[in-house]
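One protein chain omitted, others in place.
And now, chain A:
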Amino acid sequence: MITNNLRAELFALRRRPGVLAMAGMWSTQVVVFAYLVPYIVYLTQGSAMAPTVAADMISGLLPEGAHYYVAGALPTFGGPVMLVIGALLATGDYRWGTLRTILGRQSDRGAFLGGRFLGLLVALLPVAVVTLALGLLSSGVIALVNASPARYGNPLVLALELGSLWLVMAAWGSVGFAVGMLTRSPATAIIVGLLWTVLAENALALLANIVPGLGFLSTLLLGNSSNRLAVGLGSEPITITGAFGVQAQGTPLLAAAVLAAYIAAAFAVSHAALRRRDVT
């Protein structure tokens, strides 16, 4: 039953202009804000910068650091985009009244929700691939223009980075989906989701930093865990400021586990919301 629903979701996803537009917007952001703008800044202001700052800047833009650099942009810019995609997927049927058309044909709500949630997770995989590919491509072009060597990272590291990208995207998308299922309104879901991830998480992180004994709280936050995966796959616990000024604590394994927990919790919340709700 769930395979039928997943088949339907993937069919619908390929034809959803809102979701495709958001994915396209994120791809544009990667190229423009992660590569084009910084490279223009480097070209125009590089000579005025301290040599070490300028060297750091261009090294992040070259292929060797592309995998880490692209992922660094994700929590800051990509996370909210994925949250919006999740919210749009969860609320579209409430907006168009199509939930009753679908559930009036097949009333297994668990299978419907499972199919839709899996559809979101599957759909984010090509987005992650395109994100990494754009990063590699953009950095290759910069290397060519800058006459720098185009040394791409180890394929295994790239594969791990791709997995990290997908996990971060899936966690943000899932949170957006769950908030969408709870609120049933795309605008409310997006506002609540962004307020939580941008304001509430930062406030909690601040609290965790200043209140003794609450330090562990930081490692449980969506933003921190995303950042921790973004800044590198080293196994040591760290507190680091990575690309785009992101703050991160903990180990990558813990971060991955936290993000997976967000995905599982988002599904559980969505299921609980839909299971008993009257569809009118």
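We take it that contacts are C-beta pairs under 8 Å (C-beta built on N, C-alpha and C of every residue); 3 or more make two chains touch, one makes a residue touch a chain; residues count from 1.
One rule holds in what follows: contacts and distances are computed from a predicted model.
Quick one: find the hidden chain's UniProt protein name among "Oxidoreductase", "phosphoenolpyruvate--glycerone phosphotransferase", "Phenylalanine--tRNA ligase beta subunit" or "ABC transporter ATP-binding protein".
UniProt lists the chain that is not shown as "ABC transporter ATP-binding protein".
Which residue from A:N5, A:S164, A:T183 or A:S270 sits in contact with the chain not drawn here?
A:N5
Out of A:L36, A:M49 or A:I102, which is the one that touches the chain we can't see?
A:I102
Considering the whole complex, not just the chains shown, which residues of chain A touch the missing one?
1, 4-5, 7-8, 11-12, 15-17, 92, 96-98, 100-108, 111-112, 276, 278-280
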